[in-house]
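The complex is shown incomplete by one protein chain, all other protein chains being positioned as in the whole.
Entry: chain A
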Amino acid sequence: MSTAVRTKTMTLIQAINDGLDTMLADRKEVVLMGEDIGKNGGVFRATDGLQGKYGENRVMDTPLSEAGFVGAGIGMAVNGFLPVIEIQFLGFIYPAYEQIMTHATRLRMRTMGHYTVPMVIRAPYGAGVRAPEIHCDSTEAIFTHMPGIKVVCPSNPYDAKGLLIAAIEDPDPILYLEPMRSYRSTREEVPEGKYMIEIGKGKKMIEGDDVTVISWGAMMPIALKAAEEMKIEGIQCEVIDLRTLFPIDKDIIAESVQKTGRTVIVHEAHATGGIGNDVLAIINDTSFLYQKAPAERVTGFDAPVPYFGFEDHYLPNETRIKHAIRKVMMF
């Protein structure tokens, strides 16, 4: 069956704006909350034009208080609304940590389903855009460690819109991480209207038989480039975009690793306690005896994200990824 779907060329940030617009029109319970998201349309323009279209009640500028408006969002979610909250940068989410950890993620459990929190928290994350300090954090693992919240992270415009809509439709809290480095770096065709990418499903970006390269978000373009360049050396990488960081798609990992027997995991977050370790655990549990080499992780260092003058050294790049690929191949 083929249905002609109208598409539009969009950047990742435009796809997010279009997803929010689609859901504001589709469900009257959807309300957007955050700092500078109204008239200003958000510091990255994710909500550009939406307050004009839907009014101040549905696209709400909040006081500058992450704990306050995430907490208020919980109260609204429990009372019939679907809040989509913008945290200006992931590095500014920490005042709301308590509200997320002690309430958003466990109200369903505390009340055995009587009260639930269908809320989305959107946050741009990551380094590589010469941003001031604390604007570059990639601390997704703090949230994947919390039971009761799902964490998603698209790498491209198509997935960004589909995952956002799926997140808003999900009955539980979702942290939706936006790779700010990729906001405007590429354009692609994005369907108009409503469609969803299933939460918990990764995507195979390139097929290959030699090494599985697993990444997500802002590291995807770099992982893809490294994989492309390895072809010159005759190494065929299979590149997987996890898209969801909790619950991770373990089947896509197991299937690929059982085929290649070699794995390189790439993320810009710190190594210790990072999601790469969860991927290693999945490989251990599902594919231990298929491995031909110990899996490699290419990650940010166990140092605070440095000032941007140093960030090119902190962030994983093609050189480090290619080095890791050669290492698992030569083991």
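Definition applied: a contact is a pair of C-beta atoms (placed from the backbone, for glycine too) under 8 Å apart; a residue touches a chain by one contact, two chains touch by 3 or more; residues count from 1.
In the analysis below, contacts and distances are computed from a predicted model.
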Choices "Oligopeptide transport system ATP-binding protein", "ABC transporter permease", "Class F sortase" or "Pyruvate dehydrogenase E1 component subunit alpha" - which one is the UniProt name of the chain not shown: "Pyruvate dehydrogenase E1 component subunit alpha"
Contacting the left-out chain in the complete assembly, out of A:Asn40, A:Thr111, A:Thr186 or A:Asn284: A:Thr111
Touch residues of chain A, complete complex, unshown partner: 31, 57, 60, 62-63, 65, 67-81, 95, 98-99, 102-103, 107-116, 147-148, 150, 171-172, 200, 246-247, 250
